[in-house]
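Below is one structure; the comments refer to it alone.
Only a single protein chain was left out; the remaining protein chains are all shown in position.
Letters A and B mark the chains as written, and numbering starts fresh at 1 in each.
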Amino acid sequence: MSTPVTAHSVAEPSSRSKLFASVLVVTYAVITILPLLWIFLTGFKTPPDSIAYPPKILFEPSVEGYVNLFTTRSRQTPEFLASLPPPQTWYERLVRSRNMVIGGPSKVVPRFLNSMIIGFGSTFLAVCLGTIAAYAFSRFRVPLADDLLFFILSTRMMPPIAVAIPIYLMFRQLGLSDTKLGMILLYTAVNVSLAVWLLKGFMDEIPREYEEAAMVDGYSRLQAFFKVVLPQATTGIAATAIFCLIFAWNEYAFAVLLTSGEAQTMPPFIPFIIGEGGQDWPAVAAATTIFFVPILCFTILLRRHLLRGITFGAVRK
Amino acid sequence: MIQMVRALGATAFVVASCLGSQAVAQTKQLTLCWAAWDPANALVELSKDFTAQSGVQMKYEFVPWTSYADRFLNELNSKGKLCDLIIGDSQWIGGAAENGHYVKLNDFFAKEKITMDDFMPATVVGYSQWPKNTPNYWALPAMGDAIGWTYRKDWFARPEIQADFKKKYERDLAPPQTWEELKQIAEFFQGREIDGKKVYGVYTYTERGSEGITMGVTNALYDWGFQYDNPKKPYQMEGFVNSPDAVKGLEFYKSLYKCCTAPGMSNAYMSEGLDAFKSGQVAMQMNFFAFFPGLYKDPNVGGEKIGFFVNPKQKFHFTQLGGQGISVVSYSDHKDDALAYIKWFAQPEVQKKWWSLGGYSCHKAVLSDPGFPKSAPFAADFLKSMDIVKDFWAEPAYASLLLDMQKRVHDYVVADKGTAKEALDLLVKDWQKVFKDEGKI
Partner (left out) sequence: MSTLAERAVSRTPRRLALRFGGMSDRAIAWLFITPSVLLLLAINIFPLLWTIQLSFTNYRANRPNAALRYVGLDNYRDILTDPEVWHAMQVTAHFVLWSIALELVLGFGLALLINRRFRGHSFWTTIILLPMMLSPAVVGNFWTFLLQPQIGLFNSGIALVTGIDPSSFQMIGDVRLAPWAIIMVDTWMWTPYVMLICLAGLRSIPDYIYEAAEVDRASPLRQFWSITLPMVMPFLMLAILFRAIENFKMFDMVNLLTSGGPGSTTEVASITLKREAFEKWRTGYSSALAIILFVTVFGAANIYVKALNRVKQR
C-alpha cells in the first residue's frame, strides 16, 4: 500500500499533515531552546548589559563573563590603579579597564576537576559492580530475583535529603565528610541501582548461544564472561556509564550537604558565583555553558540509548 | 585478564589520588573562612602583612551570605578541618561555645596581654561573649557592623525635586529622621521618572532562605517597642514579642514593602540591594555598613551622588547589629598559627590599616580617635549606629528561632498570610516550643 487510504493516515501521513506537525514541533523546539540560548548569550555580555532593563538582545559581546568566572577581583580607586605596574595580559587589561585588580584564580577549576574525579570515579565503580551483578541476574536463576531487583529500584525512592541525614552522621564518624572518596562511594551506591537495571536489559539482549558455545569448547563460565560476553556488551556498558556519569555530574543535594571545600563539585558552586552586588550573571552563564558542554556531547553520542537510560531499561526502542 | 588488571590498576589510582589529595601540606598554611563580600577582599589585602611577617601562607574559603550559615555551621557540626580560623556570625556564639566548636580565648588573651577593654563594649558583648555579659570570650571582635541606609544625594539635591516635595509635604526634602518620614520620601519617589527611567522609593530586605527578612524587619520592630523577652524575666515572650506596638511595627514594614519597593524584590537580601541601588532603581537602600566603602567607590552612584543616614527612629531608636568576631576552630590542626594570627590582628596599627582598607575595626584606638568621624562620609553614622545596636537571639538554638521568625514574617509581609498580630502570636508559640525543647522554660 503506497498511497494513503485516508488523508489522516497514521501509517503513512500525508505531506500536509507532516507540514502541520513540523510547524508545531519546530515552534515548540524554538520556544524551549530560547532560555538556553539566552543563557549562552548572557555568557558573552558585560555585567551591566546582563542586568539591563529592558533585556538587551543586541549587545556588544565581551569575554568578561569568562574572565570573571576564572578570577577573583577587587575594586580599587583609580589612584591606586595608576600606581600599579601596567597590565601584562589581555585579561588583566580587561579587568583593569573596569577599575578592578585580579586577586588570583577563582575556585572554578578545582570544582570542575572535582566533578570529573567524582563523576568518573563513581561511574567506573558503579559500572564494574553493575556489569557483574547484571550478568548474574540475566543468566542465572537468582532466588528472589524480582524482589532483589525491586529492592534495588526502591533505593532510589528516598528523597536525597532523607538519605543524607544518616549518611552525614556516618561520614562524620568515619572522617569521610567533605572527601572525594566519600562522595565517590555515595554516588557509586546510588548509581549501582541504575547500572544493574540498565545492564541487565543489555545483557538480556546478548544471545546465550555464544557463551554456551564457548563453554562447550572448554571455557569456564568466568572465561566466557570476560572473553565472550563483555566485548559484546561494550555499547551497553558505554551507554550505562554515560548515564551514571550524568547523574553524578548533575547531582546537587548530596553535594551541597556533604561537601564544603575540598570535595565540592560544580552544581553547588555555580549558583553562588557572586559579583560585586548580586550574582555575576555572565560568569554564572559562562559556568553553566562550560559545565553543559560535556553533557551536550554525550547526549548527541547517546541519542539511540537515551530512552532506555532514562527509564531504567524498562523501555527500549 | 589483562583488561582486568588494567581496570584494577585504574581503580587503585583513583582511590590513591583521592586519599593522596588529603595529605597534609608541608608548608605552613592557615585557612580562614568568612562570607564572600567586600570586607573579605579587604582582609585578603591586609593579611599579606601577616604572611610577610610570619611566613604563614593564608588560604581563604569565602562563601556567599545566603549559604554562609548553612555551609559553615554544617562544617563545624561535622568537625571539619577545612577552617583554622573562622569569622563567624554574631549569632553563632552561643552554639559554637556550648558545642565546643570554638577555642576559648580567655587564657590566650591573658597570656598575650590582649584586653577586651580595648574594644568597643557593644562589639565585645555582641561578637565575643557567651554567655552574654560574662567575661567568657570565644572570639576577637573583627568586623563591626550594623544596618544603615544610603540615599541618592544627587536626586535629593535637584531643585525641581525639592520643590515638588516641599509643595506636597510642606517640609524640606532631607534624609529622614523617623520611619514616617522615610515612608513619605519613599512614596514620593515611587514611580517617578528620573533621567528617563522609572525609579522606586526604597529597598528593604525580604529574603526568605537564610536571615534576610529578619535582619530587615527588626529595624522597624525595635523602633516600635518590640522586645525579645521580659527584661526582668528571661524567656517570657508573651506581651513583649507580640505587644500591640510590635504589631504596629510589623504592619508598618509590610506597608513599606507593598507601597514603595521595586518589582521582583520578594526574596532579596544584601546583594540585590546593591544591584538595585547601583543601577539607579531606588532612592534609598537599607543595607549593612560593610558595603558602604564599596558603594562610595562606585563609578555610577558613588562619590558625591551617595549619602548615608542612620536607621530612623520611631518610639525608640535602635538598629540591627551585624558584624562578626574572629575565632579559632577547635578542630583545627594549626591552632598555634591561628592564635598567632589573632594576636597580630589585635594590634592597633593593624586595626588602623584594616579600617583604611574598608574593614570596620572595633578597636577603640580606631573608633575613639578624634579624626575617625571625618575619615569617611559614613564614619560618623557608623559610630552613632554602634551606640544603638540590638541583636537577635544568640542562644545555641538561634537557628531554630531565626527560621521560625523568617517563616512567620515572610508569610505575613510577602505572602499576605493572616494579620500581623497572628504572625507574632504564632511566633511566640514557635519560640516557646523551642525554648521548652531546650529546657529553658
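Just so we're on the same page, a contact is a pair of C-beta atoms (placed from the backbone, for glycine too) under 8 Å apart; a residue touches a chain by one contact, two chains touch by 3 or more.
Computed from a predicted structure; not experimentally measured.
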Which one, A:I102, A:I118, A:L257 or A:I274, makes contact with the chain that was left out?
A:L257
Selected residue (touches chain absent from view) among A:V228, A:C244 or A:I274:
A:V228
Footprint left on chain B by the chain that the document does not show
1-2, 69-70, 73-74, 77, 95, 99-100, 207-209, 262-267, 281, 396, 399-400, 403, 407, 410-412, 414-417, 437
List the residues of chain A that touch the chain left out of this view.
1, 4-6, 8-11, 13, 17-19, 21-22, 24-26, 28-29, 32-36, 38-39, 42, 50-55, 129-130, 132-133, 135-137, 139-140, 142, 148, 151-152, 154-170, 185-186, 188-190, 192-193, 196, 210, 213-214, 217-223, 225-228, 246, 249-253, 256-257, 266-268, 270-271, 279, 281, 284-285, 288, 291-292, 295-296, 299-300, 303, 306-307, 310-312, 314-317
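Throughout what follows, only the chains that are shown with their structure count from here on.
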Averaged-CA centre spacing for the pair chain B and chain A, given as whole angstrom
36
Complex interface listing, chain B residues touching chain A:
1, 3-4, 7, 10-11, 14-15, 17-19, 21-22, 31, 36, 38, 41-42, 44-45, 61, 63-64, 66-67, 71-72, 74-75, 77-80, 82, 271-275, 278-279, 294, 297, 299
Spell out the part of chain A that touches chain B in their complex, as residue ranges.
48, 51, 72, 74-77, 99, 103, 117, 120-121, 124-125, 128, 168, 171-172, 177-181, 184, 226, 256-257, 260-262, 272, 274, 276-279
